[in-house]
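Sharing a structure with you now.
Just one protein chain is left out here, and the rest sit where they should.
Letters are used for the chains, namely A, B and C, taken in the order the chains are written, and counting of residues starts over at 1 for each.
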Amino acid sequence: MLLIPCPWCGQRNEDEFMCGGESARVRPDDPASTTDAQWSDYLYNSTNHKGVVREWWWHVNGCTKWFVIDRDTVTHAIQPASEEIS
Amino acid sequence: MSRLSSGGAIDRRQVINFRFNGTSYTGFKGDTLASALLANGVRVVGRSFKYHRPRGVVSCGIEETNALVQLRSDLDQPNIRATVLPLVEGLEAESINCWPSVNFDVGAINGWLAPLFPAGFYYKTFMAKPWDFYSRFIRRVAGLGQVPKVADTNSYERVHHHVDVLVIGAGPAGLSTTLAVARTGARVLLIDDQSDPGGDLLFDTAIIDQKPALEWVKESIETLAQLDNVSRLQNTIATGYYDHNLVIAVQTSPDESWIRERLWHIRAKQVVVATGAVERPMVFANNDRPGVMLCASVAGYITRFGVQPGKRCVLFTNNSRAYEYLSVLQEAGIKVVEIVDCRESVDDDSLKIAQLLNIPVVAGSHVVNVSGKKMVRSVTVRSINGDANLHTVSCDLVCHSGGWNPLVHLQSHSGAKPVYDSENVTFIPGKPIQSERSVGASNGRFLLSQCITDGLETGQKIGVELGYEFPEISFEKQTNDVNYAVEGFWAEDDNTGKAFVDYQNDVTRADLALAMRENFQSIEHIKRYTTAGMATDQGKMGNPNVIGIVAQMSGTSMTATGTTTYRPPFQPVSFGVIGGMERGALIIPARTTPITEWNISHGAAMNEAGANFRRPFYYPKSGESMQDAMNREALATRNGCAIYDATPLGKFELHGEDVPELLNRVYTNSFSDLPIGQGRFGLMLREDGRLMDDGVTFRIDDNHYLMSCGTGAAPVVLGHMERLLQTEWQDLKVYLINVSAGWANVCVCGPLAREVLSGAGMDRELLDSMKFMQIKTTKVAGFDVRVARVSYTGELSFEINVRRRDGLQLWELFMQAGKQHDITPIGSETSGVLRIEKGFVSPGIEGDNITNPYDAGLGWVIDMNKPDFIGKRSLQRDLNIGGERQHVVGLLPDDHNAKIADGSALVPVQAPTSGNPEFQGHVTAACYSPTLERTIALALLKNGKNRHGENIRISGLEGSFTATVTKPVFYDPRGEKMRA
Amino acid sequence: MSYEAKIVPIERYGLINIRADFSAQRVIGESLGHELPVTAHTAVHTENFSVLCFSEDQWWVRCNLEQETDLFNQLYDLNKHNHCAATIISDHFSGFSLIGTDARKVLRQGVSIDLDDYASGQCTRSGFARCGASIQIVEQYFHYDLFVESSYASYVNLWFDAARKGVQNSQSG
Partner (left out) sequence: MSHFSIFSLARNALTGHKNWEKMWRSPDPKKEYDVVIIGGGGHGLGAAYYLAKDHGITNVAVVEKGWLGGGNTGRNTMTVRSNFLREDSVPFHELSIDLYHQLSKDLNYNLMVSKRGMITFIQSSAVNRIAMQMANTMHIYGAEYRMLSLPEIKQRVPIFSPSENMRLPILGGVYQPRASMVRHDAVAWGFARGADSRGVDIIQNCEVSGIRRESGAVTGVETNRGFIKAKKVGMAVAGHGSVVANMAGLRLPIVTQPLQAWVSEPIKPVLNEIVVIRSYYGTYLMQSDKGEIVIGQGCDPYASYAQRGTFSIIEDATNAMLEVFPSFSRLKLLRHWAGMLDMPFDGSPIISKTDVDGFYVDVAGSGGFKTTPAAAKTFAHLIARNESHPLTENLGLSRFQNGRLVQEGGVSANR
């Protein structure tokens, strides 16, 4: 049971949240101009990095805010994301 | 009897009666089952797993591997450690894994066949026939105890708790830590697995500052009891250490009498592991004979329980600590005839003790065999280098001590890796990964004085780290222990018998050698091949011996050999307490509407409707079959009037100037021009172009919309939009508010719907004027309602939304008003029939994560001219390179009464029904349509859109039918009825 | 045998959900005659109503049922010129008061938050017994008001009953 640092509510158990996956997965500005390969990469592929990953979490059973954290997928150590992500 | 005439922390005035293997015995309050059995002279308490060798009690704590019993009567439970089982009146226990009795066990024949059963023998044989043939026999002899015969009537509880500092273990180190941290004012919780604090001091005769150590314990506890910031739990064992400093602990018999066990989820800023150490056995031939016991445990039985486990003893050791117990043994009248010490040069402290007690020390030697089967009769001793000193000593007790194993398990759960401490010949905690510290014996500090100092110093550091002031305290405590000196000893012996490294799984030194001979090199491999360390004690005693022997045989270091990973739990945990109270109705919530109770009391058959709602399936009248009920309900809807509870549908308010833009982006069609008071059907896709949900969104006011969606899809849809708004489209000004439960939604439908509603007092003019997809606010019988004209049945249909609190009244009002029209409540199974007749695609059924809206015949809802919407790019991909697709089609079976199961497969009409015919698709939903008086079905069929009119075979387990492929709509194809 | 705590359904109350961006907050505050609380887990309590802050742009106005409509009407129209939304949610949620010396021992079975962190008068939203709850701390450790989505209310009643006095598993088995 991870302890997720919600920027609004503070540290809460992971079962109050939903993990939204890698924040690097950003919807293309103009999907129509992507190639099939680029679109497929956006839709299905992930970096799935072993180590620190910046990812989205949703505090669904709390303030209902989406936010990003940096989580180590090996140690599970978590830091609030060091800088704003657009 | 082996009970001493005095001594021990037992209450001799309270006699306790118990039964073991059918014989009645007595013990005293304060006994464990093991101490009471030893006191009664019971030596053989169980049989081993593989060879069924007689086994006796070997330890006095949680590390016990042999004395496992099955409890009977009310307490029925398998595999209970007798060494930690408090004796209670009427307790009934049996040995496990033996038949017909522990003293005469047929399975012992395995002992004779043992040469055929080396480690991993089963990988090499039993291949002539299928394994099932052999496994029937093998399974029967495997396993330990039996599943309880009586139902568990106990209550369990699960709680969450937060502290600044959690100290695990109330032995000298844990107590000292707690004393130190407590002074800072930090919130401290001290948990301990025994009924009384003190840890090993309970089994010891140690002295602290010239007083018995237990007095220091008592004083410490009294000090802690004064402090508000300290709490303490006895009978509470930490079983696992998880991410982010979460420790799970099990408390037995808490104060609340109705609770048997409580599972604590303890989140701590700092965790202190003070779980102590356990004594390690020596590995020698027949080291498993009853009467071969760990040295400190023998002393423990004497000190704590006043039990004398033998009369004539040989001590076999490699360390100084064992000598400290000699005086306890001697004072209890046990004659220690000889000390066999495998160290060439025994340390002076040890020699002094032996001299004082006048016990001969045979140094540089080892025990090479034990004779006696159900009880030790003698041991054979020989010098390590050669045959010098070869002699036999008669005895009925062998105390052995191979050094001490810190209980690094919890630390290991936390992600840390134990490291080898060559001085102490053992594995000690490695660098902490979480906010954790190990103290005392679990940190490799085996002396009492070290434990106390380590605890106090650690407590101080933690206090400072947590930002508290720390008062000066003295760390000096005078204790009576001597320096700990140990040498690793895993020499090969004479091969005179089985030398066990894992008692419970019957793993011997020879098994380890065989594994290595066959080129199993990794310690994990050796563990798995031999099963060493995989028994219910999980190698607490034996693992370092396995590592030592493997290192020695392979000529590498202990460090290079490494440990296997310790997995939680530290001690086995009952499933009852893991589950807590979440049984029956509490396992997952059952969500209700204001009409749920009415439905149940009116005999509705209930079924899951998604998102944990239960809804009426159908409403059988007395004696009516399911099919008859559905037919009646469906016909009422088509020809008269019906009513159903649509409350579980999702309802979201959308506010803000950018709502139309949001809708344009999440729906496939356009919402730019929706007038106030009007609704529009919308189709929502996932980004991969697959169906997510469909529903109607109404415009209530300028910047105010109301979206409805499917019951099961509601949380998904809300999450989908909330995510997009907060991550991708932060510039859109939209607020989403879930109001799903705030409104009761009663749907009245059928050609007579207007009659019913106006009969209930609704404005007839308004009803007549309302067009399909309109929403109006009005009053019925004093209730403010929102009326929406939408249809999921294909009939004229009104959804009446009212505040939840008034839902049931409104429902009953309509039922009353509809009586003269024979208003009929309908269930979801009937709704299913109506939707199949209409060919309404269900995103959760026809939309099977593969179907796209074109496949589903929903192309008319898609506006590909919009610049973008979620899923658009993927639809383009499907059109460009998606190849042949499966389409939603209708099926008309030639047999009008065909009973077709949902999920039946579709194959070419000529094909055989099994054995690789060409798979063409499957039936998604089939029913008997009472309106059409025939069976109809919706299906997903490869290229189905272009195959209308073809014949196909429906292949189901129950039968096979030919059918004609049609358009997926069987009733009112133009939708005239619902627009009427 | 059970914990010393009782569960009382909160009967008639008004509840209005407020969403508002930074500039709309001020407008709403002016309309209410009281600034909205903007610190996590805080609430303001006036004679007529309380305002509970659940997020940087989410509040609840808890009032008497009689005031609900008026307050709502007053706030609803602000969305014409501001990015905000007022919604009546007194039916969407069902309230329970958990009161007694053992209230904490009951609640800690259902929430994983640190109850020491939440003082009397504060509020928070958290996971609770597989459904989630908005919690108002009326008196720390002894009196909590919990609001759950109404569709969970009957389940939550069962839950409280079991948490108070345990479940005899034999009855379910």
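Following the convention adopted for this analysis, a contact is a pair of C-beta atoms (placed from the backbone, for glycine too) under 8 Å apart; a residue touches a chain by one contact, two chains touch by 3 or more.
Quick caveat, the model's predicted, so the values are computed rather than measured.
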Which candidate, B:Glu608, B:Asp763 or B:Glu950, sits in contact with the chain we can't see? B:Glu608
Using the touch definition up top, pick the residue from B:Gly689, B:Gly710, B:Gly742 or B:Gly839 that touches the left-out chain. B:Gly689
Of B:Val15, B:Met127, B:Val464 or B:Ile676, the residue touching the omitted chain is B:Met127
Mind pulling the chain B residues that touch the left-out chain? 76-79, 115-116, 118, 121-127, 130-132, 135, 138-140, 142-149, 151-152, 154, 158, 240, 242-243, 246, 248, 265, 415, 495, 510, 514, 517-522, 524-525, 528-529, 536, 538, 567-569, 572-576, 578-580, 582-588, 590, 607-608, 610, 617, 686-689, 829, 844-845, 848-850, 874, 877-878, 881-883, 901-905, 907, 913-917, 919, 922, 925, 955-957
Need a quick check: the contact residues on chain A for the chain that isn't drawn. 1-2, 14-15, 18-19, 21, 36-37, 40-41, 43-50, 53, 55, 73-76
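Note that in this section only the chains that are shown with their structure count from here on.
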Please work out the Cα centroid separation of chain A and chain B, and write it as a whole number of Å. 26
Shared interface positions of chain B, touching two or more other chains: 265, 267
Which parts of chain A, given as residue numbers and ranges, touch two or more other chains? 1, 60, 64-65
Residues of chain B that touch chain A when the two form their complex: 242-246, 265, 267, 415, 433, 687-688, 719, 722-723, 726-728, 867-868, 872-874, 876-877, 880-881
Chain C residues touching chain B in their complex are 1-3, 17, 19, 21, 57, 79-80, 83-85, 87-93, 105, 108-109, 111-117, 129-131, 149-156, 158-159, 162-163, 165-170, 172-173
Provide the residue numbers of chain A that touch chain B in the complex, in ascending order. 1-3, 18, 20, 23, 26-27, 30-32, 34, 36, 39-40, 43-44, 56, 58, 60, 64-66, 75-76, 78
